[in-house]
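Quick one: the structure is below, and I'll ask about it shortly.
Excerpt of the complex: some chains, original placement.
The letters A, B, C and D name the chains in turn, as written, and every chain counts its residues from 1.
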Amino acid sequence: MSMQFESFQQAWDMAGHGPYVWTAVLVSVFVLCWLMQRPLVQHRKSLNSIAVQMRREKMRQATNPEEHS
Amino acid sequence: MSNAHNAGFTGYLQRDLLLAYRRRGEAASPLIFFLLVATLVPLGVSPEAGRLEPLAPGIIWVMALLATLLSTEGLFASDYQDGSLEQMIIAPQLLAMPVLGKVTAHWLVTGLPLTLVSPIIGIMLSLPSDGFIPMMASLALGTGCLSLVGAVGAALTVSLRKGGLLLSLLVVPLYMPVIIFGSATVQAGIDGLNWFAPLAILGAMLATAVALCPLAIAGALRLVSSN
Amino acid sequence: MGSGRDWTWFHRLGSPRWFYETTGRWLPLLWAVTLALLVVGLVWGLLYAPQDAKQGNSFRIIYLHVPVSFLALAGYYIMAIAGAVGLIWKMKLSYMVMKSAAPLGAALTFLALFTGAVWGKPTWGTYWVWDARITSMLILLFLYLGVLALQYAFHSQDTGNKASAMLALVGTVNIPIIYKSVDWWYTLHQPATIKLTSAPSMHPDMFKPLLVMILAMYCFYALVLILNTRVEILQRERKTGWVRDLARQADTGPDNQ
Amino acid sequence: MPQSPLLKVASLSFERDDCTVFQPISFSVEAGDIVQIEGANGSGKTTLLRLLTRALEASSGSVFYAGVDIDQCLYDYREQILYLGHQPGVKLNLSAEENLRWMSPASTAPEAIVSALADLGLRGYEDVPCYSLSAGQHRRVALARLLTSRAQIWLLDEPFTAIDKQGVAFLEQCMQQHLNQGGAILVSTHQDLAITGVRKIRVEPADDAGGF
């Protein structure tokens, strides 16, 4: 087993099949990365929004302690 | 008890037939849709008999499928809006029975007339004469499947006012086997092959659907109306 | 539940909090394994594996196409089973798993179709043919989209969950029927111009990176499914004490000292 | 052992998306009882009535019919209830008579249907399709069910909506008669009832309810 291409150029071109292989690879890698990044961002967002909501509740209770809910 | 269940079946069957009769114009529309669209195809494709002939079985089946699909959409919608679906759900019966009654009524006002009128479209699309009997037989069985499966989708989308085209996304994938065997039956008839085999498969699908779909529909209705 | 059987393990399994905390412990490892396998498999397959005799370099798409296709198919069953467990045992966690599996599966199915189509151009000279397996895959994409659309069509989460679980189940009953009928349809019409390279006859040097990629995709699937489910858990359990504690710890905003 | 009440509601509550709609509620209803369900808009009256029809599944608590959990005797129970909701299930394309025939027990005589409609002031409108009825007339078609039904327990959700004063008086008279014959009525309405012995039950929204 060895490297099949001598140069970057050759790897890019892949004897004419480069455009097909690399579109498939780039689109796939893009989609896979998107799938991984999405829950990470949402995880952070939901923790933040819960924190914000808690802070708002605390403020509301501080201003008028008798009002509940 | 079982009497009450049967009453649920015939009661809803009769009511829906009466409603369809009251709205004859609308009840006829799947039929007219079928006819009109079949006339659009030659306009779009080509009026030559030689080019239409090989297409005929497929086009007829696609159009029959669409016509049924579109009419399934409203199967439970008006009942949901005016509250009679809720009354149906809380009736002292197995919910599957009135559901089956409604689906049967639906088939009687769409699938059956569609089957009966299909020879006209066969002629318009130059279907070879050997294909007519297989076409009608396969449509009769196949539209039954379509009504039943479509009703599952209609039940799931009933509370989404105007679920319309969402319904087609839900059920068209499930329709694919029906269209394959339906058009294969017609094609086999045209080619002089044994068209009983695909027809028998359609029959088997119909039997399965009759057994399972009413339960699925009842479950879906109960679920969706409890939101 | 007075029956003699001890079901506590089952209910603990159904506890979102238990799931969240347990997976939290294993996640770093899973991340590492997944990324490593993906990188190794891709580099190996794209740059080091030998060329295919007939297809040349275009054949390298297999290292994405096949693993993605496997998982796209398996994903539907995972989703449907999770939905069924939810419907039968009324287990909230399994609805969350189902909800997480739907977009993942749909994306992978899309990728299977996309890589296949791109592969088709150099090998068959066209992006699309109505091959039996390709057609089934397209129908599978529609099934996924249906589940997804239904899930988000309802305002009420519970209703959305139950409705889409039901649809997924109906779909499961249908998948074998669809698959068989499409197969039969294709053999009936068989244009007989297309042949896929069959995997088992592959040269070991080509096969080993494929195995790595398949393994990597399994890990990837598990990873993303778990990540998605954890987000669902946070959102569904936002009112519970333990999630609020988490949020408090993570909070870096003002006036929270 | 004392005889069990006709309908017993035991700490019933309902959650929608993990959000409790009303505080757990318990009461029981005997034959001859009329219970008015009170509460501000959105407090959960309709939800409670639908729970009693078992169209909704309670999150906790149960309902007993003559001592039996209604889940155990669902069909028997449902034979004994008549539910009229905000949307009463009148088909716009059918006439008043057809609608009522359809909504009444199968054995109802045609004359009974015509006379029920006449009692509700719809004489002369029997054959008019319901879409050309006024709001009150439309509602009256549904209310005519009260006269043809044989159910013991009536669950009425704001039955007087759009009904004029005369109509309300007539309905109250019907309800009184039903009670005298050993029926039971649960009714949610914002108006005061002119019936003696009305028991009131308040539905209180739960603390965590609301659109936050």
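The criterion applied here is as follows: a residue touches a chain if its C-beta (ideal position, glycine included) is under 8 Å from a C-beta of that chain, and two chains touch if they have at least 3 such contacts.
Please read these numbers as outputs of a predicted model, since none were measured by experiment.
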Quiz prompt | Whole assembly, copy number of each distinct chain | solution = A x1, B x2, C x1, D x2
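Operating definition for what follows: only the chains that are shown with their structure count from here on.
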Quiz item: More C-beta contacts across B-D or across C-D?
Solution: B-D
Self-check item: For subunit B paired with subunit D, centre-to-centre distance based on mean C-alpha positions, whole Å
Solution: 36
Quiz item: In whole angstrom, what separates the CA-based centres of subunit C and subunit D?
Solution: 48
Quiz item: Residues of subunit A touching 2+ other chains?
Solution: none
Exercise. Enumerate the residues of subunit C that touch no fewer than two other chains.
Key: 156, 158
Quiz item: Okay, in this complex, where on subunit C does subunit B touch?
Solution: 139, 142-143, 145-146, 149-150, 153-156, 158-159, 162-163, 166-167, 170-171, 173-174, 177-178, 180-182, 184-185, 188
Quiz item: Any idea which subunit C residues touch subunit D in the complex?
Solution: 156-158, 236, 239
Quiz prompt | Touch list for subunit D against partner subunit B, complex | solution = 16, 50, 53-57, 74-79, 81, 83, 85-94, 98, 102-103, 106, 129
